[in-house]
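What follows is a structure written as structure tokens; I'll ask about it next.
What you see is the complex with one protein chain gone and the rest in place.
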Amino acid sequence: MEVLANINQWVTIFLMVAGLYIVVARGNMVKKLIGLGVFQTSVYLLYISPGKIIGGTAPIISPDFTVYSNPLPHVLILTAIVVGVATLAVGLALVVRINEAYDSIEEDEIYAQEHDA
Amino acid sequence: MVAVTIGIVRLRNLFAVVMLGGIYSFLMATILYVLDAVDVSMTEAAVGAGISTVLLLATLAVTKVREAAPIHPPALPLAVALVTGAALIYASVDMPPFGDPLGPGHQHVAPEYIARVLPETHIPNAVTSVLASYRGYDTLGETTVIFTAGIGVLALLVGRRRPRRSDGASGGGNA
Partner (left out) sequence: MLHDSVILRVVVKLLLPPILLYALYVQAHGEYGPGGGFQAGVTVAAAMILYTLIFGVPEAQRVVPFAVVRTMVPLGVLIYGGVGIVGLMLGSHYLDYTVLAASPPDGNHIGVVLVEIGVFVTVSGTMLSIFYSFSSKIEDGEDAD
């Protein structure tokens, strides 16, 4: 149990690193946005998992329970998810417009086009 | 979950990646549910697996499905990612153990909110009441962010009809 005490952090870190790798290594813009999404969900886990109390229940107050998980991270992440999908939509709209202008969604090809012209 | 993530990293067919993204979101929603975050889990299932997937598919229908082979060797990004990961794991050693009720995050304001929510607002769901009442300004700002995003997408996609038709004709054919 001692070894696994921070297992939630490790899952978070793995997802975070995977998302970071996709964003940095891949030139395709849709793939980059998906990578950002993976990074974002890792942040959800980063906030939510320390809020969990073993033996606690969901933070809906009821006379039957006394121990609740921490509701504050839930509020923050609820906001983050909805803002996340809004920014994803704006990003995808930009990708669509870039594709119209350059007929490509690969960073390298667009860079090459800009420098040939 | 780990397997799905590796699949997302490896696959170059963007259509398959988007589908894996949907699966990933549902898995994430399940994990959030297990972590007692029922509101967040519900939102993630609806937003991540529903809306995001549809939007990504719509984008793919307009653009291209295949991702080009990476030109640069992945060594440098991999090194950056691994160094970041190692630093984060080093930092995680100092975090309180998972699920510990004595963790510092549970000591200060959270019990206060849980104790005050029912008498002050008559709303049993602590997440809803903190979201809309105690932190009303934040949620107002968030609604404004969504509003701004909607305006931005409308301005980008609807405002100008068919700007460069001459070289954009191959756009929708690859779906």
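For reference, chains read A and B in written order, and residue numbers begin at 1 within each chain.
Following the convention adopted for this analysis, contacts are C-beta pairs under 8 Å (C-beta built on N, C-alpha and C of every residue); 3 or more make two chains touch, one makes a residue touch a chain.
Everything quoted here is computed from the prediction, not taken from an experiment.
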| item | value |
| --- | --- |
| In the full complex, displayed partners of the excluded chain | A, B |
| Hidden partner chain, touching residue among B:V17, B:L55 or B:A81 | B:L55 |
| Candidates A:I34, A:I60, A:L76 or A:I105 - the one touching the absent chain | A:I60 |
| From B:V34, B:A115 or B:L140, residue that would touch the chain that is not displayed | B:L140 |
| Where the missing chain touches chain B, by residue | 38-39, 41-43, 46-47, 50-51, 54-55, 58-59, 61-62, 119-125, 127-129, 131-133, 136-137, 139-140, 143-144, 146-147, 149-151, 153-154, 156-158, 161-162, 165, 168-169, 171-173 |
| Chain A, residues in touch with the chain not shown (by the definition above) | 58, 60, 78, 81-82, 85-86, 89, 92-93, 96 |
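Keep in mind that, in the parts below, only the chains that are shown with their structure count from here on.
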| item | value |
| --- | --- |
| Euclidean distance of C-alpha centroids - chain A vs chain B, Å | 4 |
| Residues of chain B that touch chain A when the two form their complex | 1-2, 5-6, 8-9, 14, 17-18, 21, 24-25, 28, 31-32, 35-40, 43-44, 47-48, 51-52, 55-56, 58-60, 62-64, 67-68, 70-72, 74, 77-78, 80-82, 84-85, 88-89, 92-93, 95-101, 103, 105-106, 109-110, 113-114, 117-118, 124-127, 130-131, 135, 138-139, 142, 145-146, 148-150, 152-153, 156-157, 163-164, 167-168, 170-171 |
| In the complex, chain A residues that touch chain B | 4-11, 13-18, 20-22, 24-28, 30-31, 33-35, 37-38, 41, 44-45, 48-62, 67-75, 77-79, 81-90, 92-97, 99-101, 103-106, 108-109 |
